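Missing here is one protein chain; the remaining ones are kept as they sit in the complex.
Labels A and B are assigned to the chains in the order they are written; within every chain, residues are numbered from 1.
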Amino acid sequence: MRYAIEIKNLNLYISDRHILKNVSMDIEPNTIHVIMGPSGSGKTTLLRVINRLIDLTPNIKVSGEVYVLGRNVFEIDPYTLRRDIGMVFQVPNPFPHMSIYWNIAIAARLNGVARNKRDLDEVVRWALEKAMLWDEVKDRLNKYPNELSGGQRQRLCLARALAMKPKILLLDEPTANIDPVNARKLEEAIVSLKNDVTIVMVTHSPHQAARVADSVTLIYDGAVVEQGAASRIFLHPSNEFTAKFLRGEI
Amino acid sequence: MLLIDELERLRSILLHMAEHTHKVMIKTSELFNESNTSVRESLWREIDEISSILDRIRREFVNEVLVFIARRQPLGKELLIAHTLISIAYDVYRISRYCREIARIDIMLTPESIASIKGASEMFRYAIKAVENALKDLVELKPVNERAILEIDNNVDTQYRALLKEVISREYVDRSTSLKVLIMRHIERIVDHANYIEDHLKLLT
Partner (left out) sequence: MSRWRDVRDKLFILLVILMSAIALLPLLHMIITIAINGIQTIARAGIRFFTDIPPPPISRDIGGIAPSLVGSFITTLTSLPITIALALSAAILSTEFPSNPLSRLTDILSRSFASIPTIVVSMFVYALVVVPMNRFSALAGAVALSLISLPYAYTSFSSALRSVPQTYREASYSIGMNRWQTVIKVFIPIARKAIVVSILITFARAMGETATLLFTVGRYRVGVNIDIRAPTDTIPLLIFDFITTPFKVYHEIAWGAALVLLFIYIAIFITVKTIVKEVKL
């Protein structure tokens, strides 16, 4: 399979407002693809189409094709689709009623990654190490997420998503609500995951995109402005919008 | 201040430096025609002074551009321009240095002058043309006169090579020829730097 994700001519309307305008995008496996753009340009909406979380929004009309791992997302059962895709949200949302251990273990058990206690322990440790949180919580796995800081909660959410052993990881502005030190740790963790998953990340910061991206799509007002290899776009943008975005003017 | 405005401010400092280099070149060319010793002495002093000021300005300028890069973290064309400003600052400074070296030869020749060295004056005029073209392009930030400068570069290179060949072919070389080689070498380097300026500007497109 050439591309992990292929989007062809995607148009999305929410309550008759044209939110995504003829978006096309191809994402290669085991790369970090960043969707960047100013606030309100439709980046989060685009991300949510990939794992069909967009179904939770009422009054939507969609046309176009979206293929994830070769399958058309609109033709398969969304719950099955989501088992291959992990997601981390803008505001950290670990399950408050489950311990740190179980937040991760439930994702593993639900998706058949591990069943017995020993396997679950192993997956929990693996996921926390990949999310660079193991050292900070290894002595308090049975405590609850409300004892963790925002940055730690977000890494916990990353570990939870990883415990599914997904093939694709979607990140919706994951560092937007975290302090800079934790944000860097999270970025480091994300970059180190490239070999295990294909990553699609949304951000409104061109610098964050420059730090982590292999390839980039710039979305403005629901349409693709420019996309391609990160090294090219961050040095030689071919579009005035892109140049303005890089300068921080839009 | 807008990112582009700050970049503009830095660029104007560079253009200011370039003006000084141009002045140094003109003064150096006067050395080829002036016979009065005291005039030549004052010319030498001015050339020396301006080129050492340019060195100081260049160091401060490079530091300012680095601070700009660290603070504003430019991307895209602005990052390329910042890099270009640092590179060209060095070329502009080196041009004035080579002029100073030529002026030093002249002052040590006193009471004679480099005017006596055949062909040197003409070559230096080419160098001035090359540098003036490069500085014009710097104002526009576009390598318009690339071809012209390349031509001069080739010309000067050819002459320099011919001179070297002549030196190599003989066992002993007379005073005038060896001085000419020295001066030609400086002129060749000046034109090289004008060419480098064009190269840096080409990267911006």
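The rule we apply is simple: contacts are C-beta pairs under 8 Å (C-beta built on N, C-alpha and C of every residue); 3 or more make two chains touch, one makes a residue touch a chain.
Computed from a prediction, not measured in an experiment: that's the story for all the values here.
Asker: Quick one: jot down which shown chains the absent chain touches.
Answerer: By the stated touch criterion, the chain not on view contacts A.
Asker: Determine which one of A:5, A:49, A:114 or A:164 touches the chain that has been left out.
Answerer: Of the listed residues, the one touching the omitted chain is A:164.
Asker: Considering the whole complex, which of A:24, A:93 or A:177 touches the chain not shown?
Answerer: A:93
Asker: For a quick check of understanding: of A:82, A:167 or A:194, which residue touches the chain that isn't displayed?
Answerer: The one listed residue touching the chain not shown is A:82.
Asker: Identify the residue among A:107, A:141, A:219 or A:246 that touches the chain left out of the display.
Answerer: A:107
Asker: For chain A, which residues touch the unseen chain?
Answerer: 51, 53, 56, 58, 79, 82-83, 85-87, 89, 91, 93-97, 106-107, 110-111, 144, 146, 157, 160-161, 164
Here, only the chains that are shown with their structure count from here on.
Asker: Distance between chain A and chain B based on Cα centroids, please, to the nearest Å.
Answerer: Distance between chain centres: 53 Å.
Asker: Across the complex, what residues on chain B touch chain A?
Answerer: Contact set of chain B toward chain A: 2-4, 73-80.
Asker: Mind listing the chain A positions that touch chain B in their complex?
Answerer: Residue positions touching the partner: 206-207, 210, 233-237, 242-243, 246-249.
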